[in-house]
Structure formats: structure tokens, C-alpha cells
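Accompanying notes for the structure given below.
Removed: one protein chain of the complex. Kept in place: all other protein chains.
Each chain gets a letter, A and B, in the order it is written, and its residues are counted from 1.
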Amino acid sequence: MTLLRLERVTAHYGHLQALDELSLSLDEGATLAVIGANGAGKSTLLSLVSGELRPSQGRVYLNDEDITKVEPYRRVNLGIALVPEGRHLFSTLTVEENLLVGAASRRQGRWNIDAVYDVFPFIKQRRNVRAALLSGGEQQAVAIGRALMSNPALLLLDEVSLGLAPVIVRDLYVALRQVTEGGTTLLLVEQDLTEALNIASHVLCLLEGRVALSGSPQDLDQTQVVNAYFGRHAAPPEANSPS
Amino acid sequence: MMVWINAIVQGLLLGGLYALFSCGLSLMFGVMRFVNLAHGDFAVLSAYVAYVLVEHLGGTPLWTFAIVIPASALVGFMLQRLLLDRALIGGELSPLLVTFGLSILIENLLQQGFGANNESLFVGSLSYDSWKINNSIYLGRLQVIVFGIAVLLIASLQLFLSRSRPGRNMRATADNRRAASLSGVNERRVRATATAIALATVAVGGLFLAMRTSFTPTSGSNDLIFAFEAVIIGGLGNLWGTLLGGLILGVAQTVGSQINPADGILAGHLVFLAILAYRPQGIIASRYAVS
Partner (left out) sequence: MLFEATNIVKRIDSLVIADGISLAVPAGSVVGLIGPNGAGKTTMLGVLSGDVRCDAGTISLDGRTITKTNASQRARLGIGRTYQIPRPFKGLTVFEHALLAVQQTRHVTRDEANALAVSAIERCGLAKLINVLGGDLRLLDRKRLEMARAVALNPKVILLDEVAGGLSDFEVNELIEIVNALRDEGTAFLWVEHVVRALTATADHVMCLYAGSIIAQGSPDEVLEHPAVIESYFGSPAFMKEGA
């Protein structure tokens, strides 16, 4: 069953083109890792799905419903939750309050505050601590937990490993694996390719706003991925009409 | 000696009224960084509405609370949704300009409708009844009621913010707007609720002020200044701070008056300036305001 579909989306930030007629299809229960160099369009892709950015062309479908024009907070109601890059916790609220705000959409499901503490036990003892005082790894856990509280069908993760020690990143991905086992579909953007390719059932490599490579990790080899990432052996395309 | 104690006591009671005026301003600023220059005018507007209601339906003005307060909340909600939300899109100057225009509009409409006379809401003996403590200290009944309601209101608001679900969503929106919307919080509703609360509380302040002294179409601007001063003295975005700010301002004014009857208000301004100069974040540097 296709959960998410992007149909030839083009996205701009002002004059800058960030995505160029990109299409993708994500099945329920899958875990898609989106990789690519800086500026390749990974975060833009997440913004289109979360609703923070509107495409200049193309459409976004969730369960075959056109959500292209739906605002971010309403997409949470529909089952899309984003863990933004840099975590963006409510720094003056406590851990528990942060998690409770995540339930603002009142969606039902297996995720409630106890379930979140089960998956991230080390934040339970910090439940009444203000978020600003947490370590980086704890903050990331709270950010993920907060998104889980809305019982998303599709969980979007933007660079969860950023700024964190490898040991902590490993723990976070162990937790994320538990999330996928529960049936949640994951779409993650990640610089740490080792972890990303480990958890992913599918990989998408973006280059200059377009798909350079797509497939499942077992079907791809390292050279293919590196070349797609750097855009090597990509024949310069015949002159497209300039924008 | 007693005279000074009385001045302080009266100042505290006055401060309660100022706190009533300011908590709405503080809330709006805390939640959406919005400075509402028409804030004082809404207080005066509520007073005029009460005035008209009493004119036509008689009785003591006290019953008008039941109509004016909910009506103010509704007006606040709609005002935010229909007008002020758009002002926020325009950048930092836009809300100031829009609410400035609103202020002028309200004041002029009131002037057209009611002329420039001083009006007042007569509450009979309540305006002058007092409890005598000793020969120098009298506690006006109305003043004590206002103080009590101010403290109760601020405590309730604080409870609302810290314990309730919509209150928590409001704090979250004030803290990190983007994250709030990504968590599913309906920002528009949060903002409209904040403005509804702001206008309802300032209406309470306006009605009580009208009972305590007189009002004119333009007295809202004056009230606005005191409300600002209370908020700044106490610390932006913290309700208990706003209460404290109101109390400090009230005491400054009454003690100043005691020194020289003409200088009461000036004393308040001087204290305000001193705070701006030496502790601009306010007495209680806010836990809620985020840089």
C-alpha cells in the first residue's frame, strides 16, 4: 500500500531551485533513507512532506489524498510528524511537557507517554527537567518522542545524528528500529550513512534536486552510492531549456 | 509614619488595578511578540459599553460584567483571527501600525458617540465605603475587591498556562512557534485565545477603573502607558512579574503623591526609567520569554 507519493515536485527558495521534478513513492511500513550532499535537496524534500514548504509545481499525496496545500499542523492530524533538524524543543518546558504538547493533535494509537518512556528510558528520570538543560542525545530522544506522541503513520527525521557522539547515535537508531517494528513508516534524512543504510529498506540519493540513485541497500554497492552522491560519471545532460 | 504606610497600602491596592490592566498585554507579548497599542482603548470601550447598558437597562453596573467580559473575549478572538493575524505577517512594524490605527479609530468613534465628557460608572456606596484600620489607614471596599480579583485572575491565568492543555500549547507556541506547529498545535487558535483573554482581562480592569474614577474616550492612552510600565518593571512575559510590576508602579505613584501631590505619576515614570536603565529585563527576568 502506497502511503506517500510525490508527483514531479519542483521546489524553490526564492530564485534558488532546490528540487527539480522529483517523484517518489513510499510504501506503508517501509523505511526510506534520503542521502545526498549539502544542497542536494534532502531537507527541502522533508519540508514538502511536512508542509512547511509548498512546491512550485507538482503534488504531494498521502494515502492517495492530495495534501499539497494542507498546512503543517493539520498534516500532523493526518498522520505526518517531523522531527526537525536541530531538534527545536520547547526549551522552557519540561521533558514531560514537551512530550505532552506532541499529543496536541489527539491522534490515537500505541504511542502514549509511557510507551515513549519505554523506548527512551534514560529520559524518564529527567521528566521534570527543563528541556534547555538536557544533553544533546537526551534532547534528540525527546524530539523523537514528541513526534511519536502524535501517533504518526509517517515519521520524518531530519539529521538526527547531527552533533551527537556515535555511541548515542547508535542508541537512537536502536530505538528507531523499535518504532519501525511497530509498523510506522520512516522517512529519514541522514549524514551518517552507516546507520542510515543499516535501518533503511530503501535508499534515495539526491543530487542537485534530482534522484541520482534509488534502490534497497542490499541491491546497491558502495561505489554506486558514492558515485551517485558525488555525481560522478553523470553525463552532462543535453541542453535542457534554461529556466 | 502612618501616613507613609497608608500611602504604601493604597499603592498596593492601586497596583492590583494596574496588574489587571497589564496581564493581557503581557500575555499577548509573551505568546506572539505582539504589542497592542489599542490595549488601553479596549478597556475604555468596555466601560462605555457598560455605561450604555446601565443607561438603558438600569441597575448597578456590577451586572454588566456578565455581558461585557464574554463579549470582550469574543471580540478579542475575532479581532485576532480577522485582523491582527494579518498584521503579524507584515513584519515587526505592522502590528504597531495596525493597533495604533485601531486605537485612533476607537477613540474617535467613542468621541463621536459620547462627546469628550468625563463619565463614570456609579456603584453607589461601594465607591466610597471603606474599612477603617486606624486613623490614617482606610481600605476602600472597592479597592480591596479589585485587588483580590486581580490576584485571583493572575493566579488563574498562571494555573491555566502551567496546568491546562491549551495553556501548555500556548506556552509552547510562545517558546518555539515552528515546533508548536510541527507538533500539531493550531497556532491561529492559540493566538486568538491569547487575545480573547487579553481583551477580557483588560475589560475587567476597564470596568473597575470606571467605577473607581472617571473615563473619557481618550483616557485609554494613559492607561496603556501605565500598563506598559507595569509589564516592563515586572519583566516581560511573566504574569507574576506583571503583578509585581503593577504593585511597584502603584506604590511608586502613591508614595510620590504623598511627597508632592502633583508628582505621583512622575514618580511612577521615574521608577520605570530606573528599571529600564539598570535592569531592563525586569524584576523577574522571564522564564517564558525566549531570546
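Keep this in mind: a contact is a pair of C-beta atoms (placed from the backbone, for glycine too) under 8 Å apart; a residue touches a chain by one contact, two chains touch by 3 or more.
Since this is a predicted model, take the numbers as computed values, not measurements.
A.B. asks: Can you list the shown chains that the absent chain is in touch with?
C.D. replies: Per the touch rule above, the missing chain touches A.
A.B. asks: Just one of A:E65, A:D114 or A:D221 touches the chain that is missing; which is it?
C.D. replies: A:D221
A.B. asks: I'm checking contacts with the chain that's been left out. Which of A:S25, A:N112, A:Q178 or A:Q191 qualifies?
C.D. replies: Of these options, the touching residue for the absent chain is A:Q191.
A.B. asks: Quickly run down the residues of subunit A that touch the omitted chain.
C.D. replies: The missing chain touches subunit A at positions 13, 15-18, 20, 37-39, 191-195, 197-198, 207-210, 217-218, 220-222, 225-226, 229-232, 234, 236-237, 239-243.
By definition in this document, only the chains that are shown with their structure count from here on.
A.B. asks: If we count contacts the way the header does, which residues on subunit B are in touch with subunit A in the complex?
C.D. replies: Contact set of subunit B toward subunit A: 165, 168-169, 171-172, 175-176, 178-187, 287-288, 290.
A.B. asks: Show which residues of subunit A lie in contact with subunit B when the two form their complex.
C.D. replies: By the definition above, subunit A touches subunit B via 50, 52, 71-73, 76-77, 81-82, 84, 88-93, 97-98, 100-102, 104-105, 107, 146-147, 150.
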